[in-house]
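For this view, one protein chain was removed and the others were kept in their places.
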Amino acid sequence: MQMEPMLIAGLIEVCRATIAANSDHLCALDRAIGDGDHGTNMRRGCEAVSAEEANLSSLPLPDAVEKIGLTLVMNIGGAAGPLYGTLLMEMGRELRTQEAGGAFPIILKRAIDAVARRGRATAGDKTLLDVLYPVQDALAHRSRLSDIARRAELSANDTAPMKAMRGRAAYLGDRSIGHVDPGASSCALLTVAICRYLEENRPE
Amino acid sequence: MQMEPMLIAGLIEVCRATIAANSDHLCALDRAIGDGDHGTNMRRGCEAVSAEEANLSSLPLPDAVEKIGLTLVMNIGGAAGPLYGTLLMEMGRELRTQEAGGAFPIILKRAIDAVARRGRATAGDKTLLDVLYPVQDALAHRSRLSDIARRAELSANDTAPMKAMRGRAAYLGDRSIGHVDPGASSCALLTVAICRYLEENRPE
Amino acid sequence: MKKFMNTAETMAAESVEGFVRAHETFVVFGADKRCVRRRHLLPGKVAVISGGGAGHEPMHIGFVGQGMLDAACVGHVFTSPTPSQIISAIEETDSGNGCLLIVKNYDGDIMNFEMAMEMAAGRHDIATVIVADDIETARVGEGHGRRGVAGTLVVEKLLGAAAEQGMPLQALKQLGDGLSARIRSMGVALNGVTVPHTQRTTFALGAGEMEVGIGIHGEPGHSRQPFAASDAIVHQLCETIVGDIAVQPGAKALLFVNGLGGTPPAELYLAYNAARRFMEKQGIAIERSLVGTYVTSLDMQGLSITLALLTAEELQLWDFPVMTAALRWS
Partner (left out) sequence: MKKFMNTAETMAAESVEGFVRAHETFVVFGADKRCVRRRHLLPGKVAVISGGGAGHEPMHIGFVGQGMLDAACVGHVFTSPTPSQIISAIEETDSGNGCLLIVKNYDGDIMNFEMAMEMAAGRHDIATVIVADDIETARVGEGHGRRGVAGTLVVEKLLGAAAEQGMPLQALKQLGDGLSARIRSMGVALNGVTVPHTQRTTFALGAGEMEVGIGIHGEPGHSRQPFAASDAIVHQLCETIVGDIAVQPGAKALLFVNGLGGTPPAELYLAYNAARRFMEKQGIAIERSLVGTYVTSLDMQGLSITLALLTAEELQLWDFPVMTAALRWS
């Protein structure tokens, strides 16, 4: 999987647009079991990354990815900032150490583990991890892009029956059951958008 | 007009009952152009007088009337306390100085003037004075009790088109127009009740 | 209407009792709970006394203590205290140097304090300062005067400090009377309030409405207007205030943004920010500031802005140590 500056710019834009279009929906999900700001938080982060896009495109891929993570951390705040930020910062660092290409599923796995450590969370806690791990799994099994996207969507929906063990939703205990986790939802939306973009702009 | 302890007790009870029955209505009137407490204030005053009834009946009439006034002042607060209190305190004092009977319209006139001084108000200011003065006038013209009662009711209604110049309602300026003044209304209700009671218990 | 209360009848009394218990190191109930007074009276000073209906907390009980009031009387909700309460406060705090009564310009307050003064006059030397800082009412009634609202805090602070420093009664009265031309307040409400006894709101506002020129008794204000952005609201209040008060070049002022009970500190600070900009644009030097919930109208959502043009001496009185529940500095 060979990334190019054009591709980075495209992905940044596709993520920004996806979040912008779904910001209200994500806030609504967060209102049900959290504090109602997840859409706003994600939008602020994506806009900050977009604003940096010119600088980012000139960087080597690992640096660009790490920088995107740092930009998210330094602009989002809340829970989403450190979580999405750690994901990308770790991914950038892993990309840098594992210069040889091809090991992306492993890189992603390590980045997701870093997110789990940051959040002191595990799979099943009703968080974005419950989308990230299945997506990584699909990737590791060389699923098609459309299947990865589908897996992300299903996984987000699968958070509904879970009882939240981390984040604000955990304060609700059993009352968190029956609602889709906002972080899982944003993660699925982004995964779907990225898969679709890659599908359409497949570098072959 | 010869007052007897029984009559005093009866009047106290009739006033208390009238205010109790109309307390919500008086609060509603006060909500429209004041702060919504006139019924509550009057009820508190009447209940305090009722509680004192045993002591009052043993006093000579002027003392009893003055004491009723003082009890109103010391228990009502707000605007109504000093106004109704002054009315009865002055009436008691006048009754004492003018020992000879028969001059009740003059006694009442002096007491009403004291109320006007206390409130720095005059007829036409949209206050209880706009019931008190017409009632005194009817009394001076030796109207029948039922006519006095009717005059009180009409006078209270006549405060509706007036613009308030005193009391909280004055802060509303033209917006006070179109509402019956709560103090005028309580005054009319009491007058009607007293007239009816005297009619039924006419000491003849 | 949801309030933390048990019964409407006992609400004011329970609240005052909680207040006294929370601040028992420096306040105490007077006899029969007719007033709340300083625990440690300072002999030799003029007693400074105020009072009013309940529903305006922390005013006035929150201003009882060193450097401000010696006693405060609380009436029923939105109802002036009775003369018996006021007489009690006078008797408990007058150390022979006279009493200054600070009275908000409402007919009910005026009449009750006046009757108390008449009844106590033989035994006590008493003077009265009437606070009438509200801006809107002067335009409405003809000559019956303005209401006393949040500016009362400023008058009580300055006179309390002067009394604590030994100023005699007549000088205090003169100082108080002189302040009235230089303190102006104006308020806006985003909702009406529910009087506990009646369980009904005093006036109802739609989602897009606000009531401008309100007082502190839940009475409707001067005009109903479409709800607007904070800066527009603040601008209107400030413009009216500045248009009504004689601002000399080089004027020094205290700017006070007061919450009416249901408005949180964050919004008050946001409004203060705009008010301060406005005043400074007018060439008024804001030398002192106060932002908070001090003079309330039950749980009314809304605020008032007070501008007090003060002399250097008056600013010093503002700075003078105060040790009360609501204002405290040294």
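Letters A, B and C name the chains as they come in the text, with residue numbers starting at 1 for each one.
Here is the rule we use: a residue touches a chain if its C-beta (ideal position, glycine included) is under 8 Å from a C-beta of that chain, and two chains touch if they have at least 3 such contacts.
Please read these numbers as outputs of a predicted model, since none were measured by experiment.
Participant: Could you tell me which of the visible chains the hidden chain touches?
Facilitator: Across all of the complex, the chain we cannot see touches A, C.
Participant: Touching the absent chain in the whole complex: find that residue among A:119, A:134 or A:182.
Facilitator: Of all options in A:119, A:134 or A:182, contact with the hidden chain holds for A:119.
Participant: Please pick, from A:14, A:49 or A:73, the residue that touches the omitted chain in the full complex.
Facilitator: A:73
Participant: Of the residues A:14, A:27, A:46 or A:188, I need the one that contacts the missing chain.
Facilitator: A:27
Participant: Mind listing the chain C residues that contact the chain we can't see here?
Facilitator: These residues touch the chain not displayed: 2-6, 11-12, 14-19, 21-23, 54-55, 57-58, 62, 190-191, 207, 210, 227, 229-231, 233, 261-274, 276, 289-291, 293, 296, 298-299, 301, 303, 323, 328-330.
Participant: Go through chain A and note every residue touching the omitted chain.
Facilitator: Residues in contact with the chain left out: 24, 27-28, 31, 33-37, 39-41, 44, 73-83, 85-86, 118-120, 164-168, 170-173, 175.
Going forward, only the chains that are shown with their structure count from here on.
Participant: What chain is the most remote from chain C, judged by the mean position of CA atoms in each chain?
Facilitator: The most remote chain is A.
Participant: Could you grab the centroid distance between chain A and chain B? Build each centroid from C-alpha atoms only and quote it in angstrom.
Facilitator: Comparing mean C-alpha positions, chain B is 76 Å from chain A.
Participant: Specify, in ascending order, the residues of chain A that touch 2 or more different other chains.
Facilitator: Not one residue of chain A touches more than one other chain, so the list is empty.
Participant: Where in chain C do residues touch at least two different other chains?
Facilitator: none
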